[in-house]
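As you look at this complex, bear in mind that one protein chain is not there, while each of the others sits in place.
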Amino acid sequence: MEKKQFERPYIKKLQAGMPSKFGMKSRVEPLTHIEDNGVGDLIKEFGSPLFVISENTIRDTYKKALHAFSIRYPKVQFAWSYKTNYLDAVCRVFHQEGSWAEVVSGFEYDKALGNGVKGSQIIFNGPDKTDEDLKKAVENDSLIHIDHFDEMYSILALSEKSGKKPKVAIRVNMDTGVYPMWDRFGFNYENGDAWDAINRMMINEKLELVGLHSHIGTYMMSTNSYKVAAGKLADLAHGIEKKYGVHIKYIDIGGGFASKNTLKGAYYPGTDTTPSFGEYAEAISSGILNSELDPRNLPTLILETGRALIDDAGWLLGTVIANKRLSSGNRATIVDVGVNLMFTSFWYEHEIFPAAPVSEHLEETTLYGPLCMNIDVLREAIAFPLLKKGDHFVIRRVGAYNMTQWMQFITLRPNVVLLDTEGKPHVIRKKETMQNITEQEVLPGHLT
Amino acid sequence: MQIKKNIAVSETGFVFDPTSGESYSINSEGQEIMVLLKDGKTAEEISETMCAEYEIDKAGFEKYFYDFIGMLRQFQLIETED
Partner (left out) sequence: MSKRKITVALTGLNNTDNPGPGVPVIRGIRESGEFDARILGLAYESLEPAIYMDRVVDKTYLVPYPSDGTDVLINRLLEIHKKDPIDVLIPNFDAELYAFMRSEKILEKAGISTFLPTLEQFEERHKSNLPDFGKKYGVKVPFSKALTRADEIEDLKKDFEYPLMVKGKFYDAYLAYNTEQVRMHYNKITAKWGLPVIVQEFIKGTEVNVVALGDGKGNTIGAVPMRKQYITEQGKAWAGITLDDKKLLDLTDKVISGMKWRGGMELEIVKSFDNELNIIEINPRIPAWVYLAVGAGQNLPEALLKLALGEEVKPYTGYEVGKMFIRYSNDLITDVKEFEKLSTQGEL
């Protein structure tokens, strides 16, 4: 007779109460495979924890987003937001699909060049561009998005030396009904600073103002704010049309689209509330199309969408280290994935699935990471199946920010694999070794 | 170890403790263990029965068994030895 699968014995007090947000939990379905690769097999081959990225998902998501915008607006260009995930393999998939690069530091700029992106297709954002960075960007005809007047003067000084006419855009901040308002970046719309900056650039023959840029916030659930932002940028562009007879080349609406992760404190899950690409596209394109802009000379619409394009394409596979009961009698499960790898667990309630079929029994559990630090909590409270030591699990939607904001803290960072379009895994970032870390260290002579 | 006599363990995985008025839900592993305990089986006997039926070895089972007993004790479902 074949033996039955063993689940650890479990008993739970039935606590009846009136509706609250933790009610009858439905059964958790296992996530056994990632595109035909068994979770256990992947871990066996590449170790645990393990980041897995799907090339198919990236390409499909990108095509969906591009389609949503292209059917509503005639000229659309995506620029891959490097800070969201700058693993070269990931960037190259986006570039193959036609994405430009959007970078915010000299380091990211060089990475984009290294990935074969043409200088003229790199958007250089951010408040911290060194003179050296700017010089390179001017020489390469990159699109420099000016954050403050100091930067404008640096660029002017550089252009005098190089004899090139830098292509610039200005970053505009504005009230779109979203709080907090991001007014630390760029020039303000409402108080006239933005229009003032535009005029100073338009009359300066050493600069070519090619675009207007805004980035209203992050994880924006309200599409209407984008409509307001697009409308205000379009109004500025129309002002330029009227005053100078110049058609601005592009409007860059930035990023900030939400992914389907659930923010902490949200009542509904993100899968229910996150706007679709279609809804964002509808808001943004109508904001521009309904403006006074000359419809025969519409600017290109640039999107720096990061999170919404990559979050779904990443999974983090891990293993249960131990189960224990806390003094309160509550269950705690310790896993080999901590906040060192999952920066986003500070603001999301990540969905976590068992990697093998489980019974319908769920236990209210706290999921702790492996770090010897009290802050290392993946989920404060999750109705989780009864996993045993050594069982695997999968965290979903981790493609954005985790592979750039992760920390080499207490332990080393694991392998990252990319499943190609055939589903074949390739290591795209090797797990760190002791040497990787120590070779950067220098011991003073008296300590050797 | 003895489960309190008046405790009803149903096949559907429902446990009712008439002394405290509390109700509990258990999984089938938990239910089987409770029934075996009620029948007065020893830890050794329970381990044998369970390991014969499930994909688990004795060392593995023991760990979960004592954890489960810990829960039963916490919920005061086990007779205290006087």
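When the chains are written out, they are named A and B in that same order, and each has its own residue count from 1.
Convention: a residue touches a chain if its C-beta (ideal position, glycine included) is under 8 Å from a C-beta of that chain, and two chains touch if they have at least 3 such contacts.
Model, not experiment: these values are computed from the prediction.
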*Kindly state which of the options A:45, A:190 or A:272 is in contact with the chain not pictured.*
A:272
*Could you tell me which of B:10, B:42 or B:76 touches the chain that is not displayed?*
B:10
_Residues in chain A touching the chain absent from view_ = 14, 16-26, 179-180, 265-269, 271-272
*Write the list of chain B residues that the hidden chain touches.*
10, 12-14, 16, 23, 25
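Everything that follows uses one rule, which is that only the chains that are shown with their structure count from here on.
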*Go ahead and note the Å separation of the Cα centroids belonging to chain A and chain B.*
48
*Contact set on chain A toward chain B in their complex*: 3-14, 323, 325, 329, 359, 361, 386, 388
*Residue ranges of chain B in contact with chain A within the complex*: 15, 22-30, 33, 50, 52-56, 60-61, 64-65, 67-68, 70-72, 74-75, 77
